[in-house]
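Only one protein chain is missing from this complex, and each of the others stays in its spot.
Moving on, here comes chain A:
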Amino acid sequence: MMTRLMATERQGALILSGLVALAGLILAAAGRGDPMGVHGWITLVFAGGVLLIALRALDAPEPTEDRLASYYDDPTKVGILLALFWAVVGMGMGVWVAAQLAWPELRFDAPWSSFGRLRPVHTSGVIFGFGGNALIATSFHVMQRTSRARLAGHLSPWFVLLGFNLFCLVAASGYLMGVTQSKEYAEPEWYADIWLVIVWVVYFVLYMRTLARRNEPHIYVANWYYLAFILVVAMLHIVNNLAVPASFGAAKSYSAFAGVQDAMTQWWYGHNAVAFFLTAGFLGMLYYFLPKRAERPIYSYRLSILSFWGIVFFYIWAGSHHLHYTALPQWVQTLGMTFSVMLLVPSWASAGNALMTLNGAWHKVRDDATLRFMMLAAVFYGLSTFEGSFMAVRAVNSLSHYTDWTVGHVHAGAMGWVALISFGSIYAVVPLLWRKEAMYSWKLVESHFWLALAGTVIYVFAMWNSGITQGLMWRTYTESGTLAYSFTETLVAMRPYYIARVIGGALFLAGAVIGAYNVYMTIRVAGHQAPQIDYPTGSEANEPAVPAAE
């Protein structure tokens, strides 16, 4: 893949990875005896590996490829493989921590394997590792196709993809060592946060530059969603991670905010991480891959514009519903609750728009498991956004909050919506990217679909039961006004559901493993086919169209 880069680009890769390796060395030196030092070594090894790859290809001949005539898909391919790798790791961690709750001896008494350290490896692994890589990879694919323009640059997509994965690696290894800011979904410490800002700005610039080269008058709506994802995640990440490092030689910082302001900033971030990381970007996926696979244009393009702005401008206000019955001013809580309820309108507009697109193509949904993944994702998107609006209502929240109901809700969204649309998109795009006739085995896609559906349903129902049981037991009083149940009694009541959850999660994980195997076999074994469309056309100018300097 390095040989497809021009000599100047390869030199650029060499310099960039050298700089990152140097930064790793500084981090390792400054953080001696601290987990930060370990992160320095990880960075050094990671960047050193990239440097070696660049070095080995340094003397390769200039590529003869006509860059006018094809899309640049190498980063997309690597991104999809990385997404599948993180899916298996992240979901595997999820099954392990779920099993620890049912059988605590599975902790094996090591500090790194305690629930509190493994759980963020699971959440970051699936959200950032799996979801993030799937988003970056598909965004590279979609932005090029809808703009009919090649990626603006050949170095920056690699920088974004590999830089983001270095962030994921630093995050996950840090959790195992006990490094955390104690902010949900924003656990990594200050140096990792600064690195992510750099990566993210390059991502945004790359997206804008590719759009600027577009050969279509109108920017297709999927791009709006991807752009909202990139832009707003940058904003959220920077504000919520404003912190003062305790020292420049250790992984410990203190938030710039205090008390309820800190809580509000965190949940403004936290809920918008759901909105813009786990929703907006994946809606971009939905708006591209579902019409494409169904071979029908989106039911109402106008509705997709309306729901875009609705989602963007309502979601940003909804975070305070995480802080009902806290020190947060009552009107801010009510504001968050109101906007959460209003969010149902654009959310259901999107889900309905997707399902109406399939009207007239239901036979394809029946026959094609890939399209069925996307259809089911839209259904779960509708279900979990309804549930979310409902749970944000203060009275409902008094029962649901801090219980497993929240966990069930998150997983209805993360498994049912985010993972299913990602797997559907991956199955749709892999044969095209690798120029194959079809996936290696449609039967395996089919079994993945049913495993994923069964796993999600078992998981979500287990958590609904567990959460409502737990919530009701917490609020049951005796006649004399004392609590009727001890905390331990609630755990005993929830145990059967915890075991059911392990089963649901294991089924879902099995589906992901099958998916990864199927993609691997597609690349290795499936028959070659040059598609009619999405294929480079000849061009008169037989020279690279893209300026080398990046």
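The rule we apply is simple: a contact is a pair of C-beta atoms (placed from the backbone, for glycine too) under 8 Å apart; a residue touches a chain by one contact, two chains touch by 3 or more; residues count from 1.
Methods note: contacts and distances are computed from a predicted model.
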Identity of the absent chain, which is to be given by its UniProt protein name, from "NitT/TauT family transport system ATP-binding protein", "Cytochrome c oxidase cbb3-type subunit 4", "YeeE/YedE family protein" or "Xanthine/uracil permease": "Cytochrome c oxidase cbb3-type subunit 4"
Contact residue for the chain not shown (choose from A:Phe46, A:Tyr71 or A:Trp405): A:Tyr71
Touch with the omitted chain, as defined above, among A:Thr64, A:Ser182 or A:Asn215: A:Asn215
Residue in contact with the excluded chain [from A:Gly49, A:Pro329 or A:Gly360]: A:Pro329
Candidate in contact with the missing chain, chosen from A:His39, A:Arg117, A:Arg145 or A:Lys183: A:Arg145
Interface with the undisplayed chain - residues on chain A: 68-71, 144-150, 213, 215-218, 220-221, 288, 291-292, 295-298, 301-303, 305-306, 309-310, 313, 329, 331, 532-537, 545
